[in-house]
Structure formats: C-alpha cells, structure tokens
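With one protein chain removed, the remaining protein chains of the complex are shown where they sit.
Then we have subunit A:
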Amino acid sequence: MTAYLIRRAIMLMVTLLVSSFVVFTGLSIAPGNPLATLAGGRSLPPESIQVLVERYNLDEPFFIRYAMWLGNAVQGDLGLSITLRQDVSDLIASRAGTTIALIIYATVIVLVVGVAFGLLAALRPGLVDSLVVIATAVVVAVPPFVAAIALIGIFAVGLGWFPALGGGSGFWDGIRHLTLPAFALAAAAAATVARVTRTSVRRQLHLEHVQTAVSRGIPYATVVRRHALRNAAIPISTLAGMTVASMIALSAVVERAFGLNGLGAYLVSAALSKDFAVVQGISLVLVTAFVLVNTLVDVGATMLDPRFQLGRRS
C-alpha cells in the first residue's frame, strides 16, 4: 500500500512538471508579443522597454525563464498581472472561492442525481429504464454552454425562480446564485454517471455473489446497497472523478455564461487582454487541481477494491 502511494506521488509530481512546462510553452509560442501588450499600443522609449524586459525576464533564454517561473510558482508567487499590476496569486485567491464552490456544488449534483437515476433505471427495467436511458442520452450530448442558456431561459427568465447573473452575497444567496450554474455544469456529467451506474449495478445484480445474498434471505434493498451498489461503486467513482476533474476546465464557460466572478471567467478575460502572467497562473492552478483530483479519485477508487492489494506483490 505504502509503495503504491509513493509510486502514485512520484507519478503525480512528474505529471505536474510536464503540464507546467506545457502551460508555460504554450503561452510562449502563442501569437502576440507581450511587450506590445504591456505597451498597450503606444511606442515606448527604450528605457521603459528595458524596465519591462527586466521585470518579466524577457531577455533570458526560454528554459531559464521557465525555471524561474516554476521556482516562484512553487513558492506561491505567480508574478504580476500585466493589466492590473497586482500579484497574480492574490487575484487568483480572491476568485478561487467561487469556482471551488461551483465545482463542489456540481459534484454533489453529479453524484446524487447521477447515482439516483442510474440506480432507478437499473432496478426498474421497462418504462422507467427506457425513459432514463433516453433522457440521459439527450443530456449527455448537451454541452454546458447550451445547458446554461436553456436553464437561464427556463428558470431565470421564464419562471424567475433563480437569478440569471452574478454571485450573490452571503451563504444562502450564494447557493441560490450558484444553483443554475452548477446544474449547467453538472448536467452532462450527471447523465454519464447515471448511465454507468445503471450498467454496472445491473451487471452486479446478475453476478453469482448477489444470488448468494438473495438465497440467504437478505432483503433486496440491503442486497442492492451492500452488494450491487457497493461493488459498482468502483467504476462509478472512477468515472465520477474524471467528470469532476473535467468540470474544472468547463467551469470557465459556465462562469462566463452566468457572469460569475470565478477563476474560469477571469482566465477568459485575461486571455482576451493578453495578460499572459494571469493566464499562465490560472492555467497552472487549474491543471494542478485537475491532476490532483484525478489522482485522489484514482487512489480512492483503488482503495474501494480490496483485491487491489494483490498488485503490491506481483
């Protein structure tokens, strides 16, 4: 077990290193000259250019720049925003809360709604099952921005139950404001989880060990919970983890659509204003979160299966 965790930790480090390099390189080779952005279209005197070049280390070789950036990033220093002249770390920290709340909310929806509908379909073959299968097939194909528009149209504009824009203030108002964004973000993922839950629970129900439990007179609800769902939790949690990780990236679109002041929305506006320090910083944070969530879920899913410990010896 310890050996496995150490191996996973090393893999995590390597993944993070590679992805940080990709983030840095990607922006370096992107079109547009940072100096031009910094100058804001004006032609600057050579002395000012000199100051900017030094502040952003633009005259250093590429790998040195990467190393310096990474070295600072590891210590929590992501440099200065070009447009706002503020610490990128502070800018990120002030917006991360919204994004984290949105993703946690959406994750809860994915798990509760996804597993509930999947289980319902698995246990009620026939009409209920067909309805769930058809509905999830449709929802899986709906990208978050379309879901956002539909939800705003129905629940904000049409029914007026939820606000269409903004983050709200205070806890309950915040929840109210995050509800539509969270559903927009969670819809496709919840549908995927529902489909996987349906298939894996149904597969388990046909397995011999479930028949043993039934033949021992265990009540069906208990059999479903303690055997079918428990064993199906391994594939379900793996998939749920992947979809939650992917929501980290998709949150940008949803935050934009609902006018939420989160990391994703800020990433989009920073990219539009060519604030490369912010774009790099947010990308690094999002990629790190993605990789971390993925690793955690992977380790968690493995822990759910006691047979995995065999792998330690082989």
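Quick note on the criterion: contacts are C-beta pairs under 8 Å (C-beta built on N, C-alpha and C of every residue); 3 or more make two chains touch, one makes a residue touch a chain; residues count from 1.
Keep this in mind: contacts and distances are computed from a predicted model.
Visitor: Considering only the chain that is not displayed, what protein name does its UniProt record carry among "non-specific serine/threonine protein kinase", "Sodium:proton antiporter", "ATPase" or "Peptide ABC transporter ATP-binding protein"?
Guide: "Peptide ABC transporter ATP-binding protein"
Visitor: Among A:122, A:213, A:236 or A:250, which residue is in contact with the omitted chain in the full complex?
Guide: Considering all chains, including the one not shown, the answer is A:213.
Visitor: Out of A:70, A:164 or A:304, point to the residue that touches the absent chain in the complete complex.
Guide: Considering all chains, including the one not shown, the answer is A:304.
Visitor: What does the interface between subunit A and the hidden chain look like in terms of residue numbers?
Guide: Residues of subunit A in contact with the hidden chain: 207-219, 222, 226-227, 230-231, 234, 304-307, 310.
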